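Only one protein chain is missing; all other protein chains are in place.
For reference, chains read A, B and C in written order, and residue numbers begin at 1 within each chain.
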Amino acid sequence: MLIEIRKKPFNAYAEMQYYLDSLVIDGKYGATANFVGTMRDFNEDKKVTYMTLEHYPGMTEKHLNAIAKEAIEKWQLLDVLILHRIGKVKITEDIVLVACWSAHRKEAFESCRMIMEQLKSSAPFWKKEETGSGAKWVEKNTPGF
Amino acid sequence: MLIEIRKKPFNAYAEMQYYLDSLVIDGKYGATANFVGTMRDFNEDKKVTYMTLEHYPGMTEKHLNAIAKEAIEKWQLLDVLILHRIGKVKITEDIVLVACWSAHRKEAFESCRMIMEQLKSSAPFWKKEETGSGAKWVEKNTPGF
Amino acid sequence: MQVSVKYFASLRELMGEASSVIDLEESVSVSELWQSILDSKDVKFDNVMMAVNMEYVKSEHQLKSGDEVAFFPPVTGG
Partner (left out) sequence: MQVSVKYFASLRELMGEASSVIDLEESVSVSELWQSILDSKDVKFDNVMMAVNMEYVKSEHQLKSGDEVAFFPPVTGG
């Protein structure tokens, strides 16, 4: 299990491969579900030029760890990877990566989605969007179900 | 949209990056859901040493195309990628890759899972497993829900 | 009329052939063709899936000359 907060841009698929290469679950995992959240150039019909992501150092990591551990236990996962950007994020840069490895697909799909929903609703991160006509804190996330 | 049947091993994350680099949806996609099915060393408690995947040339591609197009329309997806192995597949090699790009996460998650379920239940592929004590056709897929 | 018939996977092995061309009367459904194949080969096979011209069809689907008919076991890809 790896949970990391990243200050610099990361490449989601290079990270997937790099992390997978470090695992010793060869032959055990049959399913990998993976979600990548990426910076768009719009939000709720407004144009966005970049955004700044703030977090609560210490609590954010602790909270993501708890989410991941609960998912591993609930779905008997073989491994979980969560990466999340902070700082200034530009359009097309990846914001979040969640990946779940399991023997069968049901567990991978369900856990990946649930981790993302829990992250969205409870992990201490806040986005401030630069819209061209001033910066504004995002008030809430879009619903996931 | 790209649907491909591959005779040789592929690296799912290199394929993700390569395909993403060819797309012109920068700034439009905020969500990518991705599923990778990988060859395990067991199935239903039996040890498996390798397997051979057969398909119906022509119909398999046509059927996967129809599944992907239906998903794009239903969830307003920005793009879909489906790769599937045939031939002799060894342990740890990737069998299937499904990726869905959309503006928001709900659509990416739901479409990726639905494409996988439709692929599993209706795309013309057949697996023959080599168990050490002889080869045997797999009779049915494990349920996904 | 003639149709071409294809078999896949365990069914191909059971039939001992991957394809054949079969002469048929007019107005034969895909399930009637399937039953006549089972009878002529004297074999049984449960849960067959049927496609005509690379699309799934219902058992009552009427065949026409030149159709490509495929019979195969439940699919196990992914």
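By our rule, a contact is a pair of C-beta atoms (placed from the backbone, for glycine too) under 8 Å apart; a residue touches a chain by one contact, two chains touch by 3 or more.
These numbers were taken from a predicted model, which means no experiment stands behind them.
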item	value
Chains in view touching the one left out	A
Sole residue of A:Leu20, A:Ala33 or A:Met116 that reaches the chain not shown, by the stated touch rule	A:Met116
Residue ranges of chain A at the interface with the undisplayed chain	37, 53-56, 58-59, 62-63, 84, 95-96, 116, 119-128, 137-141
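Assume only the chains that are shown with their structure count from here on.
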item	value
Innermost chain, taking as reference the mean of every protein Cα atom displayed	B
Chain B and chain C, separation of their C-alpha mean positions in angstrom	26
Centroid spacing, where centroids are CA-atom means, of chain A and chain B in whole angstrom	22
For chain A, residues contacting two or more additional chains	105
Chain C residues counted as touching two or more neighbouring chains	78
